[in-house]
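What you see is the complex with one protein chain gone and the rest in place.
Every chain is named by a letter (A and B) in the order it is written, and numbering of its residues begins at 1.
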Amino acid sequence: MEKTLLDIKNLSRFFTIGKGQILEAVNGVSFTIHKGETFGLVGESGCGKSTLGRTVVGLYPPTGGQVLFDGIDVAGNKTHAQKMELSRRMQMIFQDPYTSLNPRMKVMDIIAEGIDNHGMASSRAERTKMVIDLLHSVGLDEEHANRYPHEFSGGQRQRVGIARALAVNPDFIVADEPISALDVSIQAQVVNLMKHLQETRNLTYLFIAHDLSMVKYISDRIGVMYLGNLVELADSDELFKNPLHPYTNALLSAIPLPDPKVERTRSRIVLEGNVKSPINLPKNCHFCTRCPRKQPICEQEIPQLKEAAPGHFVACHLVK
Amino acid sequence: MSKTLLEVKNMHVSIHTDSGVIQAVRGVNFELHESETLAIVGESGSGKSITNKAIMGLLPVGGRIDEGEVILNGRDTAHFSEKEMNTIRGAEVSMIFQDPLTSLNPTMTVGNQITEMLMLHKPGMTPEQRKARALELLDMVGIPNPEERFGQYPHQFSGGMRQRVMISIALACEPQILIADEPTTALDVTIQAQILELMKKLQKKVNTSIIIITHNLGVVSSMADRVQVMYGGRFVESGVLDEVFYETKHPYTQGLMDSIPNMQLSNQKLYSIPGTPPDLISPPHGCPFAARCRYCMKVCEKIQPPEFTFSETHRASCWLYDDRAKGVF
Partner (left out) sequence: MNTEQSIPLDLFTPASDNSAKQEHIARQHHSAFYDGWVRLRKNKAAVVCAVIILIIAIMSAVVPSVSKYTYFDTDYSNKIAQPSRDHPFGTDLFGRDQWVRVWYGTGISLLIGLAAALINLIIGVFYGAFSAIMGGRVDAIMQRIIEVLVGIPSLIIVILFMMVLPPGVWTIIAAMSVTGWVNMARLVRAKILNLKSQEFVLAAQLLGTSTWKTIIRHLIPNTISVIVIQVMFAIPSAIFTEAFLSFIGVGLTEPKASLGVLINNGYKALRAAPFLLIYPAIAIILIMICFSIVGDGLRDAFDPRMKH
C-alpha cells in the first residue's frame, strides 16, 4: 500500500455573497493522494476545482472538513516554524503566466523569493548558483535571470513559475490549470517538464485542468468535479475506458479529437439545458438539469460517492 | 471548383508598437471558396488573428497592410476607408470573437443589438420586420424563449448563450463569409461541443463560408474542409483536411500533431516541440521554424523555403522537399 501524503476529508468551502446567498464552491469532497502520484482533477469552469486547490494549500480556510498533509492539519493552529515548514513542503503553480509573476521583479529575484524566505542560501553566490541551476532544470538559461517577466513568452513564464515553486524543494505541488493559457506545442513542453521533474525530484502533484486529454496523459488517478462535488474518481485508464457517471461520459464525448476520420463517424452526447447557478444549490443531484438519463430520484436526493468497482468511485443514483 | 469569394494575395501586415515594428503577417496567399470551412491553425503570435483582422479592416492601433491585395467579390478592399469597410462588415463578412462578453455591448438589450445590425445594412426593413427577423435568428441559434430573451441584457446570458447571440448578430444580414476567431476557446468542453454543432448546422442552412481560427486541432478536424497552418507570420502548410492530418509534410505540423496526447493510448511518450516561437519584431531570415525544427539544415537558417506542391490542394514550405535534401535525414 502506498503511503498517503494528502488526505482530504469531507472538505467544504463556501463563500457568502450578499445576504443569505451562499456559493457552495466545494461541498463535502473527500479523497487521498498517495506519495509520488499525480492526481488529476477535472471539471468545467465554476465547478470548484481551483477553490479546492487553493484550500488544499491553505490559501483559503476551509468552511468544513480537513486537509491533512502528511498528518498535519493545513488549516490548524501552528507555530511560525511549523507554518514555514509547511510552506516549504507544499507549493503551487498558477494558471495565468501573466499575473503569476511580479512585473517589477527580475526573474532572479522571483525565483529566489523562497530561497530568501527560508534562508536556504548562505551567500549571494550560492543564491545565484541555486537560481541558475533551477533555470537550467526548467530548460531556461543563465541569460534569463536578469530579465523582467514581460520579456518572456507565456511558456517561458510558466517555467519561471515552476522554478519558483521548485526553489524550496517541495514534496507536493498543486498545479492549478498550469497549461490552459498556453499554446498546444508549449502545453506538451510544460507537461513533459512536469513529468520529468516528478521523476527526478520525487514530487507529488495535484493537477487541476479542464483539458481531459492532457490530464489523462499526466495523471495516475483522476477525479471529476461538478458544481462543488466529486462525481467520479478512478484510475485514469479506467476512467477513460469505463466512465460511469453520465457527466463524465458527456465530457469525454464532447472533446473534439484531432483525427478527422474519427470525428466524421463519431456521434457525440450534446448536453441540453444549463448549468445550475452555484448559489443556494438545492439538495439533489446537481447534474440533473442537464442529465440525459435523469430519473425522478435525481431531483430529490443527493447521490453519495460509492465504490462501483475496485478503486472506481461514482456518485450517481443510476449506478448500483 | 466552386466560386472563389475571397482571395488574399501576398499580404504583409505590420504593427507599429513602442518596442518596435512587429511584422505580424509576412506574405500570405490564400483563397476561400463558396460554402467551405477553412481552418487557420497556429499559436498565439503566429499572425492568424491579425490576418483576419486585416481582412475585416479591424487592425489594432499602429497596424497596417503594407503590401498585397484582399480581393472580396472582385474588388480589392485592402486599402478601403473606414466608411467603405462599414458597408462590408456585417453585410458581406462577419466576425465572431473569442470572448463573447467583451464583444457584446453590455448596456444594450440583445434584441436591440441584432436589430441595430439590420438597421445598418437593411434600411428597407420596417421595425416590425426587424423584430420578427431578430426573433427568428435567436430561435435559429437555439436560444430558448426568444420572445423573453429579446429584451434581456448580455449579462443575463451564460457564456455559451452569449456566443450564440454573437453568432445570431453575425449572421443577421446573411454574410457570405463568417470569420470565427477562436470561437470556443473561452468555453467549456461541453459548451464548445454545442457551439461547434450549431455552427455546422447553420452553415448548411444559410450556406455561409467559414474561416475558423483556432489552435485546437480537435476543433479543426471536426469542422474544417481545408486547413492552413500558420507559423511566424507565414503559411507553412496548407491542404485539404485529410491531407494535412494524414499526409503531414511540414515538421511544425507534425510536431503539433505529436504534442497532443491520444486519449485511446496509455503510457505513451508525448513529443514536445522545444523552444519558443520567433519574435516577429526581428523575424528570422530563413524558415521561421528552423530554430525549433527536428530536421533543421543549414539552408533553413539562411534562406526562406519556397512552397512545394504535393497535390492540387496540398502545399508546404519546407526545404526537406527540395531534391537536394534527399537522404540528408
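Just so we're on the same page, a contact is a pair of C-beta atoms (placed from the backbone, for glycine too) under 8 Å apart; a residue touches a chain by one contact, two chains touch by 3 or more.
Keep in mind the model is a prediction, meaning the values are calculated, not measured.
Residue A:95 is the one among A:95, A:192, A:219 or A:248 that touches the chain missing from this view. Among the residues A:117, A:202, A:242 or A:304, only A:117 touches the chain that is left out of the figure. One chain is missing from the display, and on chain A it is touched by residues 54, 57-59, 83-84, 87-88, 90-92, 94-96, 98-105, 113-114, 117-118, 139-141, 143-144, 146-148, 150-152, 156, 161, 164-165, 167-168.
Although one chain is not drawn, its touching partners on chain B can still be listed: residues 18-20, 274-276, 278-279, 281-282, 290-293, 295-303, 306, 319, 322, 324-325, 328-329.
Just so it is clear, only the chains that are shown with their structure count from here on.
If each chain is reduced to the centroid of its CA atoms, chain A and chain B end up 31 Å from each other.
The touching residues of chain A, counted against chain B in their complex, run 44-45, 139, 153-156, 183-189, 191-192, 210, 212-214, 216-217, 236-237, 240, 250-263, 268, 270-271, 274-275. Looking at the complex, you find that chain B touches chain A at residues 43-45, 158, 161, 188-194, 196-197, 215-222, 241-242, 245-246, 255-257, 259-263, 266, 268, 270-274, 276-277.
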